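Here the structure is laid out as structure tokens; the discussion comes afterwards.
Here the complex is missing a single protein chain, while all its other protein chains stay put.
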Amino acid sequence: MSLDSLTIAGKSYSSRLIVGTGKYKSVEETERAIDASGAEIITVALRRVDLSDKSGGSLMSLLTRRAHVGTAGEGKRWTLLPNTAGCYTADEAVRTLRLARELGVAELVKLEVIGDPKTLYPDNEQTLEAAKILVKEGFTVLPYCIDDPIVCKKLEDIGCAAVMPLAAPIGSGLGIRNPHNLSIILEHAKVPVIVDAGVGTASDAAIAMELGCDGVLMNTAIAHAKEPVLMAEAMKEAVQAGRKARLAGRMPRSRYANASSPLGGLIE
Amino acid sequence: MSLDSLTIAGKSYSSRLIVGTGKYKSVEETERAIDASGAEIITVALRRVDLSDKSGGSLMSLLTRRAHVGTAGEGKRWTLLPNTAGCYTADEAVRTLRLARELGVAELVKLEVIGDPKTLYPDNEQTLEAAKILVKEGFTVLPYCIDDPIVCKKLEDIGCAAVMPLAAPIGSGLGIRNPHNLSIILEHAKVPVIVDAGVGTASDAAIAMELGCDGVLMNTAIAHAKEPVLMAEAMKEAVQAGRKARLAGRMPRSRYANASSPLGGLIE
Amino acid sequence: MSLDSLTIAGKSYSSRLIVGTGKYKSVEETERAIDASGAEIITVALRRVDLSDKSGGSLMSLLTRRAHVGTAGEGKRWTLLPNTAGCYTADEAVRTLRLARELGVAELVKLEVIGDPKTLYPDNEQTLEAAKILVKEGFTVLPYCIDDPIVCKKLEDIGCAAVMPLAAPIGSGLGIRNPHNLSIILEHAKVPVIVDAGVGTASDAAIAMELGCDGVLMNTAIAHAKEPVLMAEAMKEAVQAGRKARLAGRMPRSRYANASSPLGGLIE
Partner (left out) sequence: MSLDSLTIAGKSYSSRLIVGTGKYKSVEETERAIDASGAEIITVALRRVDLSDKSGGSLMSLLTRRAHVGTAGEGKRWTLLPNTAGCYTADEAVRTLRLARELGVAELVKLEVIGDPKTLYPDNEQTLEAAKILVKEGFTVLPYCIDDPIVCKKLEDIGCAAVMPLAAPIGSGLGIRNPHNLSIILEHAKVPVIVDAGVGTASDAAIAMELGCDGVLMNTAIAHAKEPVLMAEAMKEAVQAGRKARLAGRMPRSRYANASSPLGGLIE
């Protein structure tokens, strides 16, 4: 069965998995892992990539070859999602994304304002401030934030196209630390909810989808697996499995099987 | 990438998912769900099926058409795994499986001795007793048991072809209640470890595989989903995703990203 | 052994448990429960109490009799901690606490700005804004907030006397939903960290203390227990037990006992 698509800002994507482009051993591995993941949206840290270096083996050469901006060309299947990783203030993030716009790669933008270089937790106060400015300037903003239902609601009210609460600290691989907060965010959100950061393995991604999330964004879980390409495949399938399980409607939980259930045909 | 296969008693299976045949709305749904799951081994409760009823719409008519015994025929892809669900003593279970052998459907057998009709927890003492007899009689025994490392070791020493500890009570859908016990069982087992009972949704199956289990057996999680066929697909992919994640070698967990990690190319 | 005390803004308290005064069946029960809890700091919702009603059976009559402001009088052991429950903006909260100051009950204040009447999650953006104003005006501010390490750091930098992250939504009784966030807050905080909201039973309070928290604030867990006075006793002991366990230094965790440990004197 082909799955329902993810729609962000009126545009549909068949994959619900968004992946990063950093931390790989080589650009060749990056490409193979992204292909194996089936991702259509690819995030790139504007402040960590040398945008002018399009030499062979550079990330920019790969993106130039495979990503499209605006409309997809021949084989250019990837939609770029530039992000502001490494920005510590609203001002830095806004300026970084204005630059992306000038470069023509700001169809969608991931807003990330970091609050602390050690833990990489987001600064939600600055994120809200930046989101207000960016939405006013017409950006399609996907903000990374802590799993705070009030912050998510505010970001939605500001006009963000999705909200991207964390599962756990960036790069921790700890999985969803607080499914309860996530489920409350999902209960109230009217825009897509995409779990961003903290996923460590396939089941983490499946759990996010089963909770009802619209997508998952990850980088380290794939790039720092021992075999990134195989893990990318695992993630692709886990996101699909989780989405299908959500749509299929899971069995109810109970303390144990009901003794009064009909025995005919009961097989375990 | 095609996955490594599951080998039980010297025979290989490409699917690591084993499914039951009970609790479905119809035999037609049973067939579609099993096909969607990709399972090759199909378990059937000998005491709950009318083996003599091969009329259209009966479970036996389906099994006769699709299952093979010994060698696979044209389109007969399923391997039957008769089980002793509903047996409360070693003696009952042994007699039931001797009957299966007479019927020619005892290539592999699932030994299940229930200790309590309310919770359906297994009676491991009786299971050990039955396993000793059955192995001596030449059966290839796959015993269902509690997640007890000592019981699993004894079953292995007796000569069982695999061990099948529960994740949670039969029909509860609670997922893996005790990953710690399971990981200790896996650390010591030299036969395949197949999680049997308690899986409720796709991520449960993925977690089992990530822990290192060799397979997962389930029935209610598929049959009692709102859409069994879609859930069967989800389970198929979840088992694959979990296996691939296991083989890919997950990233290490940490409290948060290491502040001293190289920033160049760091993208989340 | 007498335990180390909790110090907030230079003043020491022998109890690490702070309790609310609402939701009880009667003022008589309130008094007995608070006494049983051993709490010295008592929080009162300024917007939900009729401050002018000091008739017998009123909360104000109890507080007038038992609480002190500034210096403790004969038998007046309780320190009042007025809170701004029910405030939805920084402005409302600030005005409410200015009123408390005029009434002479603002030695310590609990700042609470709610973001949503349904979930009662705090609005951290508004809380930060109010905290800045209140600290400038000389209040000793104890802010309630989500378990966000960056917000906690900002509140500390503003000059708050403690930070009070939630364990779970107010009134949910779910216990500590995210011990990981709490442990990161504790790792970095230089002011007391008091878990506020979400505690449901005694072990929740013990866990908070074992993680290293300096105190626990609760209301519903005591007031809505079937027997509030007995639960208050349980909470008193659980906070002490958790604190002592923290100070005692727990045994290391391991997969199982080390097989090579000396057997002489090994008793379990």
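Each chain gets a letter, A, B and C, in the order it is written, and its residues are counted from 1.
Operating definition for what follows: a residue touches a chain if its C-beta (ideal position, glycine included) is under 8 Å from a C-beta of that chain, and two chains touch if they have at least 3 such contacts.
The structure displayed is predicted, hence computed values, not measured ones.
Among C:Ala9, C:Leu186 or C:Ala241, the one in contact with the hidden chain is C:Ala241.
Residue B:Ala168 is the one among B:Ala168, B:Ala202 or B:Leu247 that touches the chain missing from this view.
Of the listed positions B:Lys76, B:Arg98 or B:Arg177, the one in contact with the omitted chain in the full complex is B:Arg177. Within the set B:Leu6, B:Ala90 or B:Leu128, the residue that contacts the chain not displayed is B:Leu128. With the whole complex as reference, residues 180, 183-184, 255-256 of subunit A touch the missing chain. Summarising the interface, subunit B meets the missing chain with residues 115-116, 119, 121-125, 128, 146, 148-151, 153-154, 168-169, 174, 177-178, 180-181, 184. Interface residues of subunit C with the unshown chain, by the touch rule above, are 1, 20-24, 43-45, 48-49, 59, 83, 85-86, 112, 117-121, 144, 169-174, 196-197, 200-203, 206-207, 210, 219-221, 224-228, 230-231, 233-238, 240-245, 247-259, 261, 263-268.
Everything that follows uses one rule, which is that only the chains that are shown with their structure count from here on.
Chain centres defined as mean CA positions place A nearest to the mean of all protein CA atoms. We define each chain's centre as the mean of its Cα atoms; on that basis subunit A and subunit B are separated by 33 Å.
Averaged C-alpha coordinates give centres for subunit A and subunit C that are 36 Å from one another. With centres taken as mean Cα positions, subunit C sits 48 Å from subunit B. In subunit A, the residues that reach two or more other chains under the touch definition are 119, 121, 169, 174.
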